[in-house]
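Left out: one protein chain. Kept in place: all the others.
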Amino acid sequence: MSRDLQHRLFQELDRLVLIDPHTHINPHAPASKTLVDVLGYHYYTELAHSAGMPKSQIEEPGLAPREKFMRLAARLAPLSNTIQYSWFLEIAREFFGAELSSDLNSWEKLYDSSLERMSKPDWEQQVLKQSGLEGVFLTNDFDDPLEGFDTKLYIPCLRTDDLVFHLARPEVQARLEKASGVSVHNVRSLRQALGNLFTHFVSRGAKACAISLPPDFTPSKVDDHTAEEALKLVLGQGPDALHTRQLGEFVFWTLTELCADHKLPFDLMIGVNRRVYADGVFQGQDLFDSRVSLIQYRELFNAFPQVTFPVSVLTSVANQELVDYSWIFPNVVTNGHWWYSNTPTFIEHDAACRLEAVPRTKQIGYYSDMYKLEFALPKFRMYKRILAKILGERFVLDRGWSEDAALQLGRELLRGNVEKIFGVG
Amino acid sequence: MSRDLQHRLFQELDRLVLIDPHTHINPHAPASKTLVDVLGYHYYTELAHSAGMPKSQIEEPGLAPREKFMRLAARLAPLSNTIQYSWFLEIAREFFGAELSSDLNSWEKLYDSSLERMSKPDWEQQVLKQSGLEGVFLTNDFDDPLEGFDTKLYIPCLRTDDLVFHLARPEVQARLEKASGVSVHNVRSLRQALGNLFTHFVSRGAKACAISLPPDFTPSKVDDHTAEEALKLVLGQGPDALHTRQLGEFVFWTLTELCADHKLPFDLMIGVNRRVYADGVFQGQDLFDSRVSLIQYRELFNAFPQVTFPVSVLTSVANQELVDYSWIFPNVVTNGHWWYSNTPTFIEHDAACRLEAVPRTKQIGYYSDMYKLEFALPKFRMYKRILAKILGERFVLDRGWSEDAALQLGRELLRGNVEKIFGVG
Partner (left out) sequence: MSRDLQHRLFQELDRLVLIDPHTHINPHAPASKTLVDVLGYHYYTELAHSAGMPKSQIEEPGLAPREKFMRLAARLAPLSNTIQYSWFLEIAREFFGAELSSDLNSWEKLYDSSLERMSKPDWEQQVLKQSGLEGVFLTNDFDDPLEGFDTKLYIPCLRTDDLVFHLARPEVQARLEKASGVSVHNVRSLRQALGNLFTHFVSRGAKACAISLPPDFTPSKVDDHTAEEALKLVLGQGPDALHTRQLGEFVFWTLTELCADHKLPFDLMIGVNRRVYADGVFQGQDLFDSRVSLIQYRELFNAFPQVTFPVSVLTSVANQELVDYSWIFPNVVTNGHWWYSNTPTFIEHDAACRLEAVPRTKQIGYYSDMYKLEFALPKFRMYKRILAKILGERFVLDRGWSEDAALQLGRELLRGNVEKIFGVG
């Protein structure tokens, strides 16, 4: 009975048309052109590499797409247990009607049959429609011109990692000057430059600012004088770690002030260490130190009551802090199930804890984090199945809720809260 | 079958008459006078505030109870998913026969109908009886005279936070002098003063000493000479952080010695940071840093084998340490599911882990932590439902236990161990 109920709830949730609140879609090439765009996703390359496939085989330059696809396909058997693998099976089944087996012939046939469909001019529209998507948040570099695409469909979001962590790099300084039209030589002009980025982004329909943060990041307000000194060293030669960090904190704080001015939510994605496995494949090098706490954001959350912070944490062990900080702070909301916590057992535990203790209006259920449109369908479905299980067992059966009431809660998490928190839809 | 079994076990567990081993009941006003006393519980005010209700509306002085109740009721919809909300529904149903809906009329009617019952002179006795409570531990300030109530029903417990963390405050020093009859001017008189508090509390039937501790607290024995120096600075003007901490550790150690002398268990409630959200509502400001370890208590647990430490941890991620320290140290016992871990998914995980690895005699299943008597019923029932689920699935079905044997285990956790560990009942 529990499984029937779960299935019924899933079916209803799966009818929703959604706005995906965080992706890495390139709006100029949102859908895959070949299945290599799908299997080239770092989840497959890094897992294949982890299971023994040499990086040189994965990243060999000039490889024809079909050959690359088959080469990867031949190395996926060791990952067949993973949930990531099941996403690919679902893509094959749902978009191309293919039932893949361990026989590589079935993969070869899929590649060929998929090519035709993917080369249709309306492939992107087909995928959007079949996936039930009517809006897709982007993650744009700060110097993205945001031109040449429909910003109602592909909603800009200002990504700020480079500004906070890499302003010491001359090329980042050059990009900032070019994008903002301001030559940064002191704190005042830095503020102006950052402000111009926001003005541009907001004028082009941006609905959020976003950043990913390492576990040891602890934002605090840096006074102008200290920032001035740090900026001088950073713009000159040889900034040390201390001044680089101080300037980063100053930029971060200034970005938050600009979020306040422009009424943009600031997505904080907390906990990633970059390039831990330096010889890993592209995008398959990052890991983390799970010893991180939201207490590091105490000063920030108190200082900006007017800014909404949708917070993602990288690990399930940080989820209780996220639940409890969202329970107490009006400006903190839970945001999806990120990356290494985006697997069923973690999602089930984390989502159940949130549903029991965080106001329903303060939970953004899920985002796909995808690079290509084809992934929204299997990823959202994975989440919807788990959400249906929690709603069925913990609300309908344990707490006597009606199915309608449970579905209403599910719809808020999947759609309503995205609209309200980001002001879209 | 599993749900039938679970329900059957719950029904049996729900017949027990209990002693609630940790509450914040005021024995001079244990039951609510109006439903504002219920909805005014910080769980509702802080969640309503978190969901957008301004603090000024919640804490407006001079508001009539009925108006305050309706004002809060009108802001609860965003919390309707939370387990805390379900406690209120259960209070309304069980004590007042009311089925609340989202229609505020039903709340208004409940308020009016409840008033009559709550103003009956035997309301307190009715609630105790209906809740199956025959003893309720208090949490008394160290200078509580402990007079004017039945200390067999409302069992005193010496709360020591002020002594350990706030002895630098002149008003705390004045309260200590008044309560103990000792003027504290050196370590010797400090010991005497603390000893007098214990003598008073024990003479009035106190059965435990208790304290809540921040994540960075690491008790260690401070020698008299160091304590003397620290005390001098604390009593004088301008103690620094170091000496304040040293004196706190000295007081804590001395309290533990007094627990040994007086054979009192010492409840340690580990992990809370106070006033993290400084602008939060009353009692809705505290959070934590989950990076805490019981290794910090190594010296303490080794130094006092004769003192029983019922330990509560604030987070589920600390639960494994609690399980394993209780498994190894004879003087450490698990104590309930505290505050931010007192929601079903965390309780289920944490309780299951304890039941599998900690001797059954060393587990205090649950306490309500309530401020008003009406909350024992829904909170204990929440726990009993989860306990019934664990006993049914993991003991009866997985391990082939009889239902009687499973119920016997449940009864020990709910009642027997409270009697044995605290020497009550």
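Going by the order they are written in, the chains are A and B; count residues from 1 in each one.
Quick note on the criterion: a residue touches a chain if its C-beta (ideal position, glycine included) is under 8 Å from a C-beta of that chain, and two chains touch if they have at least 3 such contacts.
Remember, it's a predicted structure, so these values are computed and weren't measured experimentally.
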Fill in the blank from the handout: Of the candidates B:Gln11, B:Ser183 or B:Asn302, the residue in contact with the absent chain is B:Asn302
Fill in the blank from the handout: Of B:Val317, B:Ile347, B:Ile364 or B:Leu377, the residue that touches the missing chain is B:Val317
Handout entry: Which of A:Ile83, A:Leu397 or A:Val424 contacts the chain that the document leaves out
Key = A:Ile83
Practice task
State which residues belonging to subunit A touch the missing partner chain.
Solution key: 3, 46-47, 49-52, 78-84, 86, 273, 276-280, 284-291, 315-317, 340-341, 343-346, 349, 385
Problem - subunit B residues that touch the omitted chain in the full complex - result: 291, 293-295, 298, 301-302, 305, 317-318, 320-321, 323-330, 349, 352-353, 355-362, 394-395, 397-399, 409
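Note that only the chains that are shown with their structure count from here on.
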Problem - Centroid spacing, where centroids are CA-atom means, of subunit A and subunit B in whole angstrom - result: 39
